[in-house]
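Excerpt of the complex: some chains, original placement.
Letters A and B name the chains as they come in the text, with residue numbers starting at 1 for each one.
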Amino acid sequence: MTTDKPRLCRTFQTAPAAVPRENTAKYLDSGLSATGFEKPDWLVPDIEDGTAPDMKTQALDNIVERLPDAEFVGEVWPRVEWSYEDERFRERGREQIRTLVREVGEFLDGVVVPKVGRLDDVKRAEQVVAEAEREYGYPEGSVGLSVIVESARAVSDLRAIAEWGGDSRLRGLVFGPVDYTAELGGRELDGQQASWDSLLWSLSNESSANDLVALGGPFDRLFGERAGVRFYNGEAYADQIEREAQVGLDGSWSLHPNQTAQANRIHMPSPDELASAIHRIESFDEAKGGGTGAVMVDGQMVDEATYKNFVNTVETVRVIHDAVPEQTTTLYDDSQLDRALSLDP
Amino acid sequence: MTTDKPRLCRTFQTAPAAVPRENTAKYLDSGLSATGFEKPDWLVPDIEDGTAPDMKTQALDNIVERLPDAEFVGEVWPRVEWSYEDERFRERGREQIRTLVREVGEFLDGVVVPKVGRLDDVKRAEQVVAEAEREYGYPEGSVGLSVIVESARAVSDLRAIAEWGGDSRLRGLVFGPVDYTAELGGRELDGQQASWDSLLWSLSNESSANDLVALGGPFDRLFGERAGVRFYNGEAYADQIEREAQVGLDGSWSLHPNQTAQANRIHMPSPDELASAIHRIESFDEAKGGGTGAVMVDGQMVDEATYKNFVNTVETVRVIHDAVPEQTTTLYDDSQLDRALSLDP
């Protein structure tokens, strides 16, 4: 399950693993069977905050029952319970991780551990996964770990956690703004919350420095209402995701199929972006052949450094095409996609 | 004087401890006798930058003379002289701290030490307080220390200072933007200064990770003038304080009773905020009883994480009510306050 190539995670969609409905796995089933742009790259069956205390056992049962038969082609990363400041949550998390690895270890890409504290606490979580993996006979490193960065202590140790993580089973660093805001005592004033831009930058930087995936936090104002009509809050979510993409986060958190569809698209080069990248790559290659190190294209000075950004764009398209060709063939026209796939920068 | 419960410090009001007026303690007296929303949580008699060089002795005398008889119910934290880069200031600060502890140690909550440098310099300041405390027979840790973070070195070591501080007499980290801007060579252009948002975030995070209080810096454009009329610059100050509250600073610096009144209010949940928190706590408790881990309230998805933010709001109201009941009874109506005080989340 562990691979060396960059992990595609434009979307990290949590789904409560049990809800008080006739089908308690309603949201889990919905995530596992999503198609097109609504299919998340990572599906995160949630045993933690999205599931009520007396549904935790059912949540675990649902995951164990559903995964073996699911035809979901993305990655699956259940979120278990944990807390750097409360041993009871860690004990429950330990049992949940053991059950998941024992019962459905081969269908998991890893587990998501929330509310981690300083580096020592992250290492403690890693040990739990390592022990379960060993005990149930999986190859070392085959069950990944992603953590939710949502305590002041984890942020304080972010650099150390990421550096340690680069040589471990750690795969993803995910921001958890709601707990984080509570811990810092951040306030919403005039309808404005802190956007924690510096933290997102730090998350993006440390992930890049250590080959980890960096993911944004949930946007919980799912719906707006005005003059009596309730509607999906699509503008505000897209604004948040665009901001995350600008600073280089690999993907975003989704709570809803609409959010998944938007985040998949925003974390994917637009047709214009791809066209522009191809054009600049070709212009630069031509200029370099003629002895020029930097060339002006449409008013922008393009050199080796700028060039890398355009190459990134093309490579992202390729990675997405490998994973979900139905998305690339939907978004780009055939000739453009062919050109991107055949380019050898 | 040292307590384990969270320290309330919505307002850190500095008052020059001596000015060239008939009553040299005019501003000190004014701070010590303030009432209602103009009473700061922390009063900071200033022997440092707010007091002229030839008034320093008088400033110390005024504090020693006034504190024993003052009926001020908040905390008192004189600011002494210090400098990481100039031994003469450290020597003066040492004498000022010794005098304060010797003469009025029982009336102090701690001392504020400005212009600290790297961790070593902060430890040096701590030693001065520890020695005075021991020499004059006060229990260990009874005289607190807060430092003003206003040098590039202190910011560079902020994480280390806060982590060390969590196990020491250190109580507060206060931002000093004016010296800081001078040290970095920051410029005001088109009437815009750097707002040092990343630093405020870092201050808030490290304080939360180590149970310290984080405080914003002074806003010195006290007055505006337009078309011949001079007026208190209340909008701009409130904007700054709101920004500080959003990122979770515990309180703000005040240079004037008007600023104190505004900062006390802004760092206190508004009646609407309290009403909304109570409503969401009650809705969530009800949902959890019915087996749901997350519930939509007015378009927002509320789960255990969101819930903590609402509990924070109610707890802040309680802490303020314990300290200054005249403020809570003025701001909230009786039934709302009763509900907040009786809630058991």
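A few comments on the model shown:
Here is the rule we use: contacts are C-beta pairs under 8 Å (C-beta built on N, C-alpha and C of every residue); 3 or more make two chains touch, one makes a residue touch a chain.
Because the structure is predicted, anything quoted here is derived from the model rather than measured.
Each protein chain is a copy of one sequence, and the assembly as a whole in this entry counts 3 such copies (shown in place: 2).
Keep this in mind: only the chains that are shown with their structure count from here on.
Taking CA atoms, the transformation carrying chain A onto chain B includes a rotation by 120°, reported to the nearest 5.
Note on chain placement: the centre of chain A and the centre of chain B lie 38 Å apart, centres being C-alpha means.
Note for the complex: chain B touches chain A at residues 159, 162-163, 197-198, 201-202, 204-209, 242, 245-248, 250, 266, 273, 287-288, 290-294, 296, 298-306, 308-309, 311-312, 316. Residue ranges of chain A in contact with chain B, taken from their complex: 16, 19-20, 48-55, 150-153, 155-156, 176, 178-179, 181-190, 192-194, 196-199, 220-225, 230, 233, 255.
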